[in-house]
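Note that this complex is displayed minus one protein chain, with the remaining chains in position.
Order of writing sets the labels: A and B. Residues in every chain begin at 1.
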Amino acid sequence: MHRPPRGANSAPSQRPLADTRAPDEGDGVDTSPDVSDSIAKTTCYMCACRCGIDVHIKDGKVRYINGNKDHPVNRGVICGKGSSGIMQHYSPARLRKPLLRTGPRGSGEFREIEWEEAFSIATERLSNIRRTDPKKLAFFTGRDQSQSLTGWWASQFGTPNFAAHGGFCSVNMAAGGLYTIGGSFWEFGEPDWDNTRYFMLFGVAEDHDSNPIKIGLGKLKARGAKVVSINPCRTGYNAIADDWIGIRPGTDGLFVFALIHELLRAGRVDLDYLLRYTNAHVLVVQEPGAADDGLFVRDGEGNPLAWDRMAKIPISATDASAKPALTGSFTIDGRHCVPVFQLIADRYLDESYAPDAVAERCGIAADTIRRIAAELAHVAFEQTIELPIAWTDWAGRRHETIKGRPVSMHAMRGISAHSNGFHTCRALHLLQVLLGTVDVPGGFRFKPPYPRSAPPGPKPAGKTVKPMTPLEGMPLGFVCGPDDLLVDEAGAPLRIDKAYSWDAPLAAHGLMHTVIRNAWAGDPYPIDTLMMYMSNMAWNSSMNTVETIAMLTDHDDAGKYRIPFIIYSDAYYSETVPFADLVLPDTTYLERHDCISLLDRPISHADGPGDAIRHPVVEPDRDVRPFQSVLIELGARLGLPGFVDEDGTAKYRDYADYIVNHERTSGIGPLAGWRGKDGTSIGRGEANPDQLQRYIDNGGFWHHDFADDQRYYKMANRSYLDFAVQMGFIPKAEPIVFQLYCEPMQRFRLAARGHGRALPPEGDRQRIETYMDPLPFWYMPFEEAAIDLEKYPLHALTQRPMHMYHSWGSQNAWLRQITSQNRLFVHQRTAADLGLVDDDWVWIESINGRVKGQIKLIDGVNESTVWTWNAVGKRRGSWGLKDDAAESNRGFLLNHIIGDQTSADAQGKRYSNSDPVTGQAAWFDLRVRIVKCAAEEAGFTEPQFERFQQPPHFEPSPDKLTFGAEFRRAREAAE
Amino acid sequence: MHPAFSVVFFTTATGAGYGLLALLGVLGGFQIIPPDLWLGFIGLGLALGLIAAGLLSSTGHLGRPERAWRAFSQWRSSWLSREGVASVITFIPAGLFGIGWIFFGRTNGWVAIAGLLATCGAVVTVCTTGMIYASLKPIAQWHSRFTLPGYLIFSAMTGSVLMNALLQGFALGSKVLLAACLLLTMLGWGWKLATWRYNDRLEIATNANTATGLAGGTVRSLEWPHTEENYLLKEMGFRIARKHSARLREITQLLAFALPVLLLVAAFALPWPFAAVVSVIAAMAQFAGMLVERWLFFAEAKHTITLYYGC
Partner (left out) sequence: MTCLPSQSGKKLGLVIDLDTCVGCQACVTACKEWNTGGHMAPLTDIDPYGGHVDGVWFNRVHSYEHTTEMGGRTVNFPRSCLHCETPACVTVCPTGASYKRASDGIVLIDEDKCIGCKLCSWACPYGAREFDTDVGVMKKCTLCVDRIYNDNLAEEDRVPACVAACPTSARHFGDLGDPLSAVSQLVAERGGVDLMPELGYHPTNKYLPPRAHTTRAASVAAPALEPVRAEGGFLGWVDRMLSN
């Protein structure tokens, strides 16, 4: 722990030679060439990890990029994408100038316009909307790292219709964690890599927290700690696991419950931890039919109660001196109640969760499940860690050491992108908490500003939408009951994406994946303008691509587009750009300012908070502008309250000016470092005009290191909690209680039973009753439950290649050489059963359609699963690729056959193909069959789409690249 | 290995050319064939022409042919450099022999010495060529005791069949030479069959396990490091279907061995000019057959790099 040595790769076997003087070889090799004129330290954007990079500039060009050794995220390492940033920066697909559509939508026919014209078109359109009905602007921002700005902009505009891409990414993981432990994996927390002895990795996507995970895995391997991976596919991180459990997709919850069952049965749970840090002892009303059935028993002030097993009286659950009962059944004021833990024991000790009962469905031998449960218990309880550091808890109790159970876990999209993902994520956290391994040495640790209360405070704004009026808060937040939903009197959604409606009550990240269909259908209402930023919604970011494209181009009876106007900002000519009416060209990541803010997704690690910036290290050679600056100017032109001074003049010059001078609440702005006039404050303080320079001088980031006693038990650590309040992370220095039983969910259930003011429509009641269970449970993913499994016997998944970030990699001359065609990986035995051999071309068929691709046989995959690399298939005419590129001829996109809606229920209603709790897109529910295609169909992918026209003044991509030759010529000329 | 035409033609043409040169040198030098202007001119012209064309063709394989002169420098370690040196040095006695024979009309004295030296040069050059291939450990089919003798036998075979065609053309045909041609062609045939048989049964200690250091069990390629073919696969990853290969072996045997044998036997019985015609056809058929043989020599050679690609 503490500050690690400079750089991750600093083992003695990774250091420079003891004597780095060049030997006298006499071969004329220049061993000390000049490498750069200057080094600019900024933040990578080749994926979502936000690593620190050193950009070496030579003769005004980027010579090379390496990892920043001091940076808390990557500590000097850099991934395959990061080193290929040059090829992204000089991509032939870069947009050059604002574009206005001239041909039909989707053709790619545009004319170039000046920025002034672009601004006036957008301003006129948006100001009209704002004057009449602000919700007619839907603003969705994709893989945006500036959500604290974009969300605030939407709020100032007055539209509730804002979200980024979280709804189709991993909101189950975020919400599952935030509603349970007040934090989650990836940006929210990390395993204690230095101390853990047993690490379980569930369904990980390799572009979130990827370098930190890789660095961590390297540490575990160096120490010989055991790595267990639970994943249908045995590639990437799973390849190096000591134990690979090739689980059947969608059954992780069952597997986890079986582990919990085993641990409970053997009495291998940390009761002391449960009593101190969770609501395990809180009493739950057990009065079926009553309006408070399943809610906590509370005192007059609303504090939850527990039962003191010594005094045999109800006591406040937060009374540190009490001796609460964990089991039993009690009667208080004539009302029957039991502690949460009793409900947990009742549920998970049931034989339906026994290893033998789940083994077949999981595709994991019962003995394996029992063995893993035994290993977890052994490491957690027999290999306990004790750090000799004294700390004080929230109640003032001093502890002489920090105790830890060195079992840690990490999970990501593989478990969250299912329609049962929310409950599975909760199940994982329940397992961690039962083992007493959250925020302890060797366990899973929070990254500040987490933990926050479970769930965090702010509720979503947007109940009332009025012309020329900002929302009363931010569009995204956390609901605690039906009264917080954004629905009308009849229970119909108020947001275009139906987030926070009965369809998806805990939709903490919105549902971007539903916007195009809903806007097309006018359900719940038609909109006027769809404004989007860097998300490839006409291709790999949408389910059901073929219909999505049709919806984007569909006309109404009057011959007008059903989605009347689309504004889109992107740096590259993606498959979505041709569908925009107005295109605002963005810069590359090396040409812009950005802030990686504590208000959004910061770069903290478990030993302290941090944030970072991007700053322009090279000048754009095109007429492009950073989207955030464009948004700020648009805000000023529209006169949005936060963006203009009282005299109506623009408040911020550009994004850089905003980053420094904007204050969200008093003294708290986008950046936490070097605040105050003199730059001596952290977290809170006046704006500092030199702040950006201080960041640049420090390598592009700010990081604060905790004192030793603040590093663990942050949910109940007085010193940490005081610090968190001072920084503005949490409002009060109160302990964060892990919510094993999620009371807010029970409130929705009660509404489904007819209690309360806001009631779900009749047709939704059974769904709410079933899925808003306050304790995690497992159910079959929706698609699997709805279809004929004989006809569609296989699961189909995508994985992200570690060297690609969604669709971006294919425009990159280096990365696309590694993968320009994706194969469908099929288990050897499955292929043999179907009479398929390596390299065969097959139709991959789902209930939603079919797509053609080439197969590769594999052993390391769950036998009932096929999978392929994500987003390699491309549409002809996009991304600067030539017409014969493998991506558009042999590569394929599984999205074409993933439905965006569930099958119709008894009432004929079709929901989004999403988790019923959070609205997370259920990408991995897909079921398919594969059929060998006819000989004449082999060799090319289908469906094929019309080739896009190229924007004006787009130069054909080069036939040859000799990048770097110029540096050598310059060196040789100088000699 | 990719059968680049420049290299296939190079080894076939220089093999035949050096074979012919060696025979001319030794037969001329020992005065077995008479000094004849046209025979000398055409014979040596053909030999040196084949050699020159082959060498020229081989530069087509070079990335920087203008630097080819540098290849003479590393004769101490490199068989390719030795081949370059030997091939060029051989031109000196060959040239002197030609001048003596063609312009001075003699094949004795210093001309004879030059002829014999040219023969030695030709043999040495063919050896160096053979050693280029025989020394390459990553290609088991080449790194065998069959390769060097094969180069020598095929050089002698194609050279003698050419020599026969030449002499027959000048009505100087000899039963001894015809017999030698027949014997050499039979030897070549046998050697090729033995080589194929050896290669087909080759048990190569190097496999995907030793290539990757992964001991025991099976090692199966899952994904290449790149989707499209790269230099390594284009140059060394050439694959030939078993069926295709069998067919080409048949064609090789027919053209390079069977047909020449039949025609040479016929030449025993036929009078001039028919013997000359069949001799020339035999030489042409054999040369074509040897091009196919040499193409297969490359196509059937498996470089260890293919182990990394699982192909």
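One rule holds for everything that comes next: a residue touches a chain if its C-beta (ideal position, glycine included) is under 8 Å from a C-beta of that chain, and two chains touch if they have at least 3 such contacts.
Because the structure is a prediction, the values reported are computed rather than measured.
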item	value
Of B:L23, B:L46 or B:A71, the residue in touch with the unshown chain	B:A71
Absent-chain contact - pick from A:N74, A:Q145 or A:N518	A:N74
Option from A:A290, A:I332, A:A374 or A:A521 whose C-beta touches the chain left out	A:A374
Contact residue for the chain not shown (choose from B:A112, B:I132, B:A283 or B:L296)	B:I132
Residue numbers in chain B that touch the chain omitted from display	1, 61-65, 67-68, 70-74, 76-81, 84, 132, 135-139, 205-206, 208, 210-226, 228-232, 234-236, 303-305, 308-310
For chain A, residues in touch with the removed chain	6-9, 11-17, 20-25, 27-35, 58, 63-67, 69, 74, 76-84, 86, 92, 198, 206, 210-211, 214-215, 217-219, 221-222, 224-227, 234-244, 262-268, 271, 309, 323, 325-327, 341-342, 345, 349, 370-371, 373-375, 377-379, 802-803, 811, 813-818, 820, 858-860, 880-882, 884-886, 889, 957-965, 967-968
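The working rule: only the chains that are shown with their structure count from here on.
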item	value
Where chain A and chain B are represented by their mean Cα positions, the distance between them in whole Å	65
Residues on chain A engaged by chain B in the complex (per definition of touch)	235, 817-821, 856, 858-860, 886
In the complex, chain B residues that touch chain A	220, 222-223, 225-228
